[in-house]
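Only a single protein chain was left out; the remaining protein chains are all shown in position.
== chain A ==
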Amino acid sequence: MAITSSSAIDMVEYCGEDELHVLAVDDSLIDRKLMETLLKKSAIKVTTAENGQRALEYLGLGGCENHDPALTSSGVKVNLIITDYSMPGMTGYELLKKIKESSTVKEIPVVIVSSENIPTRINQCLEEGAQEFILKPLQQSDVKNLRCQMMKINKSCSGRLYLGR
C-alpha cells in the first residue's frame, strides 16, 4: 500500500505527540498532588497551577490578549484542563469562561471538578462549554474515562490544542 505524503505527515505528528498533557488547576495542595499522581499513573503529563490567574498565564492569556501570534510559539500542547470549581479569586467557572472566550485556547476541553453536587452549578458549567463536571475526589476510573476522551479529541483537532505564546 502506497503511503501518500499527507498520511506520512499525519503519522509523524501522531508519533511525536503521543504523550497527553493536562493542566490541573486547584488551590488545594493536597488535591493538586492527588490529581498529579492520578494522571501520571495513567501516563499523562501534568502541569499544575494553584489558581486561575496562574493557569491563564500558562495558557498565554495572563497579560495583554492582543499579542502577535507570530511572535510567540511555545509549542506546548494541552489536551485537557481540569479545574476545581471553588477557588478563591477566580472560580473554575470564571476560568472556564475566560478560556472559552479566547480565540487561542477555546478548543482545549475543560473539565470542572467540585466537592459539591449542585445541579444549577453543574448546568451553568456545562452550558458555558465545560466538557464534563466531575465530583471530587477524582478517581482512577474518571481519569481512564478522560484519557479516552482526550485520545479521541487529539485525533480530530490536534493542531488547535497548541499554545502560542
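Here is the rule we go by: contacts are C-beta pairs under 8 Å (C-beta built on N, C-alpha and C of every residue); 3 or more make two chains touch, one makes a residue touch a chain; residues count from 1.
Throughout what follows, contacts and distances are computed from a predicted model.
Engineer: Among "Histidine-containing phosphotransfer protein", "AP complex subunit sigma", "glutathione transferase" or "Elongation factor Ts, mitochondrial", find the name that the UniProt record gives to the complex chain excluded from display.
Structural biologist: When "Histidine-containing phosphotransfer protein", "AP complex subunit sigma", "glutathione transferase" or "Elongation factor Ts, mitochondrial" are compared with UniProt, the left-out chain turns out to be "Histidine-containing phosphotransfer protein".
Engineer: Check each of A:33, A:106 or A:160 against the chain that is not shown and name the one that touches it.
Structural biologist: The one listed residue touching the chain not shown is A:33.
Engineer: Touching residues of chain A against the unshown chain: what are they?
Structural biologist: Touch set of chain A with respect to the missing chain: 28-31, 33-34, 37-38, 41, 86, 88, 115, 136-137, 139-140.
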